[in-house]
Every structure is written in C-alpha cells, then in structure tokens.
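All remarks here apply to the structure that follows.
Here the complex is missing one protein chain, while the rest keep their positions.
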Amino acid sequence: MSTVPFWPVEASHYAAQLDFLFIGLLAITGFTAGFVFFLLILFAARYREGSGVERSTPTTKTWEWEVAWTTASLLVFVGLAVWGASLYVTLYNPPRDSLQIFIVGKQWMWKAQHPGGQREINALHVPAGRDVRLVMASQDVIHSFFVPALRVKQDVVPGRYESLAFRADRPGQYRIFCAEYCGTDHAHMGGWLTVMEPRAFAGWLRTEGGHGTLADQGAALFRNYGCSGCHEPGGTVRAPPLEGLYGNPVPLSDGRVIRADDSYIRDSILLPKKDVAAGYDPVMPSFAGQLNEDDVAKLVAYVKSLGSSAPAGASR
Amino acid sequence: MVLKVWLALFALLALTTTMAFVQLGSANLAIALAIAVAKAVLVLWFFMELKGSAGLTRAFAAAGFFWLLILIALTWADYSQRRDVRVPVTISSPRSP
Amino acid sequence: MSDRAASTEPGFQFADAAQAREVSTLGMWAFLATEVLFFGALIAAYFNYRIWYGDELIAAAGHTKIVLGTINTAVLLTSSACMAMAVWSQESKARRAACLWLAATAALGLLFVAIKSYEYLLEYREHLVPALDFDGARYGGATELFFTWYFCATGLHALHLLIGIGFVLFAAIAIARDRLPDGLSIRILGLYWHFVDIVWIFLFPLIYLAGRNG
Partner (left out) sequence: MSGPPPRNYFNATVGIRSWLLTTDHKRIALLYFASITFFFLVGGFAATLIRFELVTPGPTFASPDTYNRLFTMHGVIMVWFFLIPSIPTTMGNFMIPLMIGAKDLAFPRLNLASWYLFIAGGALTITSLLLGGIDTGWTFYEPYSTFYATGYVILAISGIFLSGFSSILTGLNFIVTVHKLRAPGMTWYRLPVFVWSTYTTSVILVLATPVLAMTLAMLLVERVFHVGIFSPALGGDPLLFQHMFWFYSHPAVYIMILPSMGLISEIIPVFSRNRLFGYHFVVWASIAIGVIGFLVWGHHMFVAGQALFASLAFSFLSYLVAVPSAIKVFNWIATLHNGWIRFSAPMLYAFGFIGLFTIGGLTGLFLAALAVDVHVTDTYFVVAHFHFIMVGGAVMGYFGGLHYWWPKISGRMYPEYWARFTAILAFFGFALTFTPQFIVGYLGMPRRYQSYPPEFQVWNVLSSAGASILAVAYALPVFYLGWSLLKGVRASPNPWNATGLEWDVPSPPPPENFERTPDVIRAPYQYEGGRALPQAKHV
C-alpha cells in the first residue's frame, strides 16, 4: 500500500470489461471537453478586446451548426447508452449452476451463510473462477453490498430478496463496503472478500464446516417448528408433500402455475395465504416474525435437499 | 345548463356504481377510471368554465394532469416489470421512533 | 401599507381590470396544477401497490362502506353544482341568490364531512384504523397498508374540503353585507371547490368500487 493507488485492482474478467468501457467514456468525454476548452481559450485570446484581428460579420443563420452538433452528440450518447446497457444486462442473468451463498445485512455487519453451513461475519470466502450468486436480505434498513475490485454493487432492501452474481477470477483479498447509508457505523460495515483457489477453498470449507450442512440445520428447524407434523406422510393435517417440490411447477388454487424456486418456498413460509397449492385449503399459519432470515434460509435449503427428482419418500 | 351537467354527473355516478358489481376482472378498474375521467372532464369543462376560457388556461389545466401521468407511467414501468420476490420482512421493524 | 406613490394601491401593476381577472384565474389554475400533483402522488402510490398486491388490495377495499361512499359522492357533486349556480348568479348581479347558493354549497360540504366522520367511526369500531388498534392478525399486512393510504388520502381531502367550506362561508357573509366588489373572487373560489370535487371523483372508484369486484 506504499504507492498511491490511482486505478482500482481488477479481480474479475467483468472488472476488465467495465474498465474498458470506463476508458472508452473517458476518451470520448475527454476529447469533447478538450475541444470545448481549446475553442474557449482560442476565441478568448484571439477575439479579446484589444486585438486588431479582423471580425467578419456574425452569421445570423445558425441552424446548420446547431443540427450538426445536436445529431453528433445524440449519436455518440445513444452509442454509449447501448454499450453501458449491454454490459449491465450480463450482470442480470447469472448461469444456473452458480454457487449460492445467503448474505444477511444487519445494522453494521454482513453475515454470510454457505450452503455447507459455514458462517462468516463481515467476511466472505469464494472459490476463484466459479460463478457465485449472493442471495441477500436485510433485517432492518437498506444496505448495499459493494466490492470495488469486482465493480459490482447491489442495494439490499428490507422485505425483499436481492441477488448479486459475479465470478472472481484472481485469487486475493479485496475490500467489501456498505455503500448505502445505514446509520452510525455505516463506515465500519465492511470487511474482506477472500478469493481462493478451488482446492484451497474446499480445504477452508472443511475446516470451517463445524456444525453440519445448511440442509441438516434446516431439517432440525423443520421438526421443532412443527412443519413435519403436517408435511410429512401420515401427518395430522392434509398438506402438500415437499419431496420433489423444488424446481418443479406447482399448480395453485386460483389456477396459476408457478415454478417452486427458493423465492416461492420463502413466500410460502412467511406468507402462506398468498400462493395456496391447488386442492388444499389455506390453513397453514404464517411464520413471519418468528423465524429470522437465517432460519428461513436453512428451511429453504432443507426443502431443496428433499430432491427435485421424483418423490423419494423418506427424507435424508 | 348547470342542471343538465348535474344530471349527467349523477347518471355517470349511477353507472359506475352499478358497473362495480359486475365481475369483469381487471377491466373493472379501467371502466371505473374511464367514468371518473368523464365526470372530471364534465366538471372541468362546464363548472370550471374551461369551455369559455383561453387556450392558455386550458394548457395550465392540462399540464397538472399530464405531469401526473409521467409519474404514474414511469413508476408503472418499474413496478410492473419487477421480477424478484417481495415478502413481509422476517422481523417486523422495531416500534422505537 | 404600500410604500410608493399614490398610484400604487394594490393591483397597480395591472393595466386594467380585465388583465387583473386573467392573472388571478391563471394564478389559481397554476395552484390547482400543484394540487393535482399533490394528490396525484398518493394516487400513483395506489396504482403501484395495486400492481403488486392486486387481489389483496381488492380484499382490503371490501371493508369500505360503498353505500356511504356513493351518497358522499352524490353530495359533493351536488355541492359543485350549487357552487356553479352561485358563480353564475353572482356574475349576473343576483346578490341574494348567490348568497343562498353559497350557503347551500357550504351546507352540502358539511354534510359530506359529517358522513365521512360517521364512516371513520364505523371503521374505528371494526379495528380498521392502522395507528390506533388495527387488528393485524385478522386483516394482515396489505389491508393495513391500504387503510393507511385510505386515511391519508381521505383525511387530506377532508382537510381541503374544510378549508373550502371556511372560504365559502366567508364569501357568503361578505356578499350578504355587500362588501364583495366583483364576482372575481367567487369565480376563483368556485375553481378551488370544483377541484376538491374532482379529487373525490378519482378517489371514489379507487377506494369504494375497487372493493366490489374482488
């Protein structure tokens, strides 16, 4: 850190693409600004009051000039808009098989939960060269997960899941910031993103994975919150079976058919009366307020672990 | 003239209330709003005398509604196309001020 | 209190009375444009939540009293007609008629507020008032959201109505004592009153009619 940083470090291929766009913008705007300043100084010097330069009569019809510089700036701007948007869209549809990590933003800390059950506070370990999808929720105010080295940022609005996809290519340690003002220690709500070689990452997972996978913790919650009372075969109340639910289409009582992704499962836990499965009456109580964000994530992982193939009967 | 407009407004009120009880799904809102716009135009045109006013006054009257449409249209562009999920927050916000 | 030569009593900057009338009308219309956007922001919020919570909002609106709402709309439309008559009779120098029509307008306005407060009382008994004792378990989040919006919108509208009634009564008394010089201020007051009626014309379907086709 002895040298003064002038340009942010590039930790991913996306960062390099973005820097290329930034330099393109810099070149275009630099040229325009340079041209404007050059003319300003030239005219100021040439036509200053004392100079004897011959002044031709000012033109009254100016619309050729106007049309010229209007269309020129319009075309350049449209080009820049398309270029910026095309890069932005790649952020929006992450590949399906990306590693999913649940991040919970709470006033002045980031809590991360890996599928294997590993937990981290204000830190995040990810494998290099692999697509990662952060599914983020906030428990109080709006925060924003920001990694300058990856050039990505996503606000985390309470009441909703926000997802952020990236692929870190260069192993190393990069800073994490909270970019949306969230109160007194907004400046201290950050940490380090450690990008590791896949082998080293697997080793780290083993050393950290003390308390069982997310799915196992979900299974424990599934029982002691009484979900198994209805949802397991032979339950007291008729409730839709959860085996083979994840990823498959679910017919709903009002005729719609939606795919059971993790948002649907989270929806059904917290807002059961919203999308009731066809053929069942809406008797399930809502767990909003009893379960916090981490428990819901575990239950979602557990339901996913029940397999998305044909219903396998007994759960693991 | 005022009496005729008043009767027209009452007719529209009766129409919109009866139409509300007809099950037409999403069309109900559209019809109700169309009738509301009709009633508003009646009031604007006759009671507020836009009928006899200069073009400038009509422009002032239209400006407010047009800018409201900008706000509604562009927020619609966001809300109708938002894909991800919205659920009540897991822990309800604390009641402290 | 003006601090200039004798020729500068209020309204000196106008060339003639016609210009003064045009300027006041334009000024009122510009103010009404701000009011359109003031209430419009709430109506835009309603549309956005209607996109998200379509059926829940309809279910929530089911709790509103459509009978009282329809009567109230009729009352307000009639009061608008009375105001139009008042402006017309004041223009044609029928002073007594104008005074009576203004009194009728104010009476109908007060009737509207009375019905509205009775409606609030009913909703209070059903525990539908969010800040006081909203029965969250029975109604759920979206209903509380709808009723928060409902009380903000109708409360603000009622406030505007009360201000309007105040001015109408003041104008009626002024005409009765023959202190009102010309019909200008009655016409301006009429514009404001009709605007408050238009706001209710748009609030009525969003609040009451939405609840019927859930």
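Order of writing sets the chain letters: A, B and C. Residues in each chain are counted from 1.
Here is the rule we use: a contact is a pair of C-beta atoms (placed from the backbone, for glycine too) under 8 Å apart; a residue touches a chain by one contact, two chains touch by 3 or more.
For clarity, every value in this text was computed on a predicted model and none was experimentally measured.
Asker: Can you list the shown chains that the hidden chain touches?
Answerer: If we consider the entire complex, the absent chain touches A, B, C.
Asker: One chain is left out of this view; which of A:C178, A:L214 or A:C227 touches it in the full complex?
Answerer: A:C178
Asker: In the whole complex, not just what's shown, which of C:V23, C:V67, C:A114 or C:I163 touches the removed chain?
Answerer: C:V23
Asker: State which residues belonging to chain A touch the missing partner chain.
Answerer: 1, 4-8, 18, 21-22, 25, 28-29, 32-33, 36-37, 39-40, 43-44, 47-49, 55-58, 60, 62-63, 65-66, 69-70, 73-74, 77-78, 80-81, 83-85, 87-89, 91-92, 107, 140-142, 144, 146, 148-149, 151-155, 157-160, 162, 175, 177-188
Asker: Name every residue on chain C in touch with the hidden partner chain.
Answerer: Listed in rising order, the touching residues are 1-5, 7-8, 10, 12-14, 19, 22-23, 26-27, 30-31, 33-42, 44-45, 48-49, 52-53, 130-131, 134, 141-142, 144-145, 148-149, 152, 156.
Asker: Spell out the interface residues on chain B facing the chain that's missing from view.
Answerer: Interface residues of chain B facing the absent chain: 56, 63-64, 67, 70-71, 74-75, 77-84, 86-89, 92-97.
FYI, only the chains that are shown with their structure count from here on.
Asker: Taking the mean of each chain's Cα atoms, which chain ends up nearest the overall Cα mean?
Answerer: B
Asker: Based only on mean CA positions, could you tell me how far chain A sits from chain B in angstrom?
Answerer: Computed value for the inter-centroid distance: 36 Å.
Asker: Report the inter-chain centroid distance for chain A and chain C in whole angstrom, where each centroid is the mean of the CA atoms.
Answerer: Going by mean C-alpha positions, chain A sits 45 Å from chain C.
Asker: Express in whole angstrom the distance between the two chain centres, defined as the mean CA positions of chain B and chain C.
Answerer: 15
Asker: Can you pull out the residues of chain C that are in contact with at least two other chains?
Answerer: Not one residue of chain C touches more than one other chain, so the list is empty.
Asker: I need the residues of chain A touching at least two other chains; which ones are they?
Answerer: none
Asker: If you look only at chain C, which of its residues touch chain B in the complex?
Answerer: Touching chain B: residues 22, 25-26, 29-30, 32-37, 40-41, 43-44, 47-48, 50-52, 54, 66, 70, 73-74, 77-78, 80-81, 83-85, 88, 141, 187, 190-191, 194-195, 197-198, 201-202, 204-205, 208-210, 212-213 of chain C.
Asker: What part of chain B is in contact with chain C in the complex they form?
Answerer: Spelled out, the residues of chain B in touch with chain C are 2-3, 5-6, 9-10, 13, 16-17, 19-26, 28-29, 32-33, 35-36, 39-40, 43-44, 46-49, 53-54, 56-57, 60-61, 63-65, 67-68, 71-72, 75-76, 79-80, 86, 88.
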